[in-house]
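Of the protein chains in this complex, one is absent; all others appear in place.
Moving on to chain A:
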Amino acid sequence: MSEPYVPILFMLGLGFAFAALSVFTSLVVGPKRYNRAKLEAYECGIQPSPQAAGGGRIPIKYYLTAMLFIVFDIESVFLYPFAVAFNKLGLFALVEMVLFILTVFVAYAYVWRRGGLDWD
């Protein structure tokens, strides 16, 4: 058993324990008030029918949302290591990071102006 992996194993155990505890707690103490929407197969609101409403077309809104998520996902993927190593990286990395976020915001501005954030 090598030393550096002990914290990782501990973290893994902690993660499992947290998930199990959360599920168990909500089972025990959570309120159970059922209604029709709650009992549907997909709680997100899509009707589980062979034919979607409006002639077989599936709305692509979810797809757009998922794509938008990637914009911010990638941003945070780079922001985390940057934040951790901020002290060592210095001004150069700060400027680079600002440029990177500005670039991501170009995509965000495009989506906002072209109606990608409107649900209807």
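Keep in mind that, in the parts below, contacts are C-beta pairs under 8 Å (C-beta built on N, C-alpha and C of every residue); 3 or more make two chains touch, one makes a residue touch a chain; residues count from 1.
Following the convention adopted for this analysis, contacts and distances are computed from a predicted model.
Enquirer: Have a look at "tRNA threonylcarbamoyladenosine biosynthesis protein TsaE", "ABC transporter permease", "NADH-quinone oxidoreductase subunit N" or "Sulfurtransferase TusA family protein" and point out the UniProt protein name belonging to the hidden chain.
Expert: Of the names offered in "tRNA threonylcarbamoyladenosine biosynthesis protein TsaE", "ABC transporter permease", "NADH-quinone oxidoreductase subunit N" or "Sulfurtransferase TusA family protein", the absent chain's UniProt record gives "NADH-quinone oxidoreductase subunit N".
Enquirer: Across the whole complex, list the residues on chain A that are touched by the chain not included here.
Expert: Within chain A, the residues touching the omitted chain are 2-4, 85, 88-90, 92, 103, 106-107, 109-110, 112-115.
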